[in-house]
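Entry: chain A
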Amino acid sequence: MPDAAFQPRIVAFFCNWCTYTAADLAGVSRFKYAPNVRVVRLMCSGRVDPQFILSAFSQGADGVLIGGCHIGDCHYSEGNLKTLRRFQMLRRLLRGLGIDERRLRLEWISAAEGDKVRVIVNEMTEQLRALGPLGLPGRFEEWDREAGRTEAEAAGSEAREEAAHA
Partner candidate 1 sequence: MPKPRIAIYWCASCGGCEEAFVDMAEGIVGVLEAVDIAFWPVALDFKKSDVRALPDKGLFAAFVNGAVRTSEQEEMARLLRRKSRHLIAYGACACSGGIPGLANLFTREQLLRFVYEDAPTVSNAAKTRPQTACMDDGRELELPELRNVVRTLDQVVEVDYYVPGCPPTPKMTQEAIGALLSGKLPARGAVLAPDMALCSECPRRSSKPTDLAFKAFRRPHEALIDPQKCLLAQGVVCMGPATRAGCDAACPAGNMPCTGCMGPTSRVRDQGAKMLSSLCASISARDDAAIGSVLDGIPDPVGTFYRYGLPKSLIRRKADLPAQEAAVP
Partner candidate 2 sequence: MKYSYFPGCSLKGLGRAYEESLLPVMRHLGAEMNELDDWNCCGATAYMSVDEQLACVLAARNLALAEKAGARDLITPCSACYLVLNKTKHYIEDSPAIRAAVERGLGAAGLKCEGTTSVRHPLDVLVNDIGLDVIKEKVVRPLKGLKVAPYYGCQVVRPYATFDDAWNPTTMDRLLTTLGAEVVHYPLKTKCCGASLTGTLPEIGLRLTYILLKEAVRRGADVIATICPLCQFNLDAYHHQIEQRWGPVRIPTVYFTQLMGIAFGLPAKQLALGRSFIPFRMPSAKAGEAVAPRT
């Protein structure tokens, strides 16, 4: 059962020319949407280094949204096409890494599509709420717990060992 109180955290990478402008338009139009998204502005979706995406997940993002110009409309001609190719592979990679691929979303949102920002952010927030938290930082902690024995403990085990050998 999804936890209705869970507030997913979405890191969004929006290109300056289309999607960031669309998000501005959504603001100017006073469209209301879920406050779960944090936008990082880049000049082009092509600047989205897959490291940024994995880094966002590893630091606690429950979802990552990339927004770029529609194919054919890229301000830099074909940056978004490179994003699309990387995105396709990243989805496969995430699947392999046990991360639901729906947590990564690529949307083409033109400067005029303010309402699409609203729709996508709301949709994604709901989707992530249904998926539940990814919570990688917490998982890292859990994973590390088994190796996190203190030096003192280690010394104790050494002492036991010595006694056994004696």
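Observations, loosely collected:
We take it that a residue touches a chain if its C-beta (ideal position, glycine included) is under 8 Å from a C-beta of that chain, and two chains touch if they have at least 3 such contacts; residues count from 1.
Basis for inclusion: all candidates are chains of the complex that A comes from, given by their letters.
Predicted, not measured: the structure shown is a model, and the values here were computed from it.
Of the numbered chains 1 or 2, all belong to the complex, but just one touches chain A: 1.
Taken in their complex, chain A has these residues touching candidate 1: 46, 49-51, 53-55, 57-58, 71, 81-82, 84-86, 88-90, 92-93, 96-99, 134, 136, 139-140, 142-147, 149, 151, 154, 157-158, 160-162, 164-165.
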